[in-house]
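Yeah, one chain of the complex is gone here, protein chain that is, but the others are all in their spots.
When the chains are written out, they are named A and B in that same order, and each has its own residue count from 1.
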Amino acid sequence: MSPLRTFFYGLVAALALAGAAGGAWAEGRTPLPTITKGKGDQCVEPTAVMRTDHMRFLLHQRDETVHGGIRTKRHSLKECIECHAARDATGKPMPVTAEGQFCQSCHSFAAVHLDCFSCHATTPDK
Amino acid sequence: MSERADTTDPSRRGFLRRAVAAAAAVTIAPGISLVRLADARPPDQRVTDANRWGLLVDASKCADGCGACVDACNEENGLKGTGRPATDAQWIRTVRLRDKATGRETRMPYMCQHCEHPPCVDVCPTGASFRRADGIVLVDRHICIGCRYCMMACPYKARSFVHEDLTGQKPDVPRGKGCVESCTLCVQRVDAGDRSTACADACAKAGHRAIVFGDLKDPKSEIFDLLAKLPTRQIREDLDLNTGVRYHGV
Partner (left out) sequence: MKKVQFLEIEGRSLGYYALLGVLGLLVAVGLGAAHYMEHHGHVVTGMSNQVVWGIPHVFAVFLIVAASGALNVASIASVFGKTAYKPLAPLSGLLAIAFLIGGLAVLVLDLGRPDRLIVAMTHYNFKSIFAWNIFLYTGFAAIVAGYLWMMLDRRMSGYSTPVGYVAFIWRLILTTGTGSIFGFLVARDAYDTALLAPLFVVLSLAYGMAVFLLVLMASYRWTERPLGDVLLLRMKNLLGIFVAAGLYFVAVYHLTNLYFTERHGFERYILLDGGSFAQVFWLGQVLLGGIVPLVLLFHPTLGRSRTVIGVASALVILGGLAQMYVTIPGGQAYPLEVVPGKEVVGSTFFDGVVASYSPSLPEVALGVGGIGLALLLVAVAVKVLRFLPLTLDDASVDPHHRGAAASA
């Protein structure tokens, strides 16, 4: 086998090993998401639906709101935060982007960048 | 200004108008109504061009040294100064003008003019700068890429670019670094049924009533009445943009 080919196969093998080792090491280091209980008995959609489709709802809603002035509450981001922002001991709402909080927790686990809150408020009105 | 057929039952609409008129008669302070008009557009109904929101500014009533409109706008929309006026966002500002020939000075609040043919909308590459059906010119910050071309294009220098990270935004007014923004005619209030903007309310509260907000297409509105009576102009009317903000006394 030519030196180049040896090098190439060796590199692939080394990377595969490193990946497997890293994966084994990481398991148990990544904290599972903590889902704080929101207000009320249930969310506006079933949990399984929300898990897969919440971005689809939000993306559709945002266009309707911005361009059409439609401000229904069901899929409104503001209303999500209204229910899901946890409160600390004094009753003050905590930002949903803080460590371990509602949005941040799952997004950190799934390694999906949260872009919404560079603009949107992270706490509800009151 | 044509009247568009409304989708609600006309007799119900008529009843609501009378009920609201009665309620408006018992408001506690001039210009401020605690009662939101019950015939406001329902939240699940799309905006249409049946309304055209605008402002009438009476510069002769704009008081020296007063910044009520600016403060109110900042408070309503969560605009916080950082002490760097060159890069801080300003959605409304007061401008003092002097006639070069006569020396007469005037003072007026100046903001996005909500044109019917906005140059900022024409030039936006992604379509983020757009004009809503009811006349409010907005920036869809979801698709704004922050190129600032609209800021170059605006004849009124109405737009601001957010130059740094923001925190503590108002839940009704999302805004963030890297996008362009300007006066929204308090769209969050308009959609909630408030018949006024923060600046108009504050000006009325300060006793000047230099800014009046209303529906330019509604013959029963105060602004329509005033526009029929007073001589008014647009700023830079030579550009034929048909602005939604009109001025008297400039």
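Convention: a residue touches a chain if its C-beta (ideal position, glycine included) is under 8 Å from a C-beta of that chain, and two chains touch if they have at least 3 such contacts.
What you see is a predicted model; the values in this text were computed from it and never measured.
Q: What are the shown chains that the omitted chain is in contact with?
A: B
Q: Which is it among B:C154, B:L227 or B:V245 that touches the chain not included here?
A: B:C154
Q: Sort through B:I143, B:A192 or B:L226 and give me the one touching the missing partner chain.
A: Spelled out, the listed residue whose C-beta touches the missing chain is B:I143.
Q: Suppose we count only contacts with the excluded chain; which residues of chain B make the list?
A: Spelled out for chain B, the touching residues are 70, 84-90, 93-101, 105-106, 110, 119, 121-128, 143-149, 151-157, 159-165, 177-180, 235-236, 238-239, 250.
Basically, only the chains that are shown with their structure count from here on.
Q: As a quick test, compute the distance in whole Å between the mean CA positions of chain A and chain B.
A: 36
Q: Please give the residue numbers of chain B that touch chain A in the complex, ascending.
A: Residue positions touching the partner: 41, 43-47, 130, 132-134, 138, 140-142, 165-166, 168-172, 174-179, 187, 191-192.
Q: Within their complex, state which residues of chain A touch chain B.
A: 62-64, 66-73, 78, 81, 118-121, 123-125
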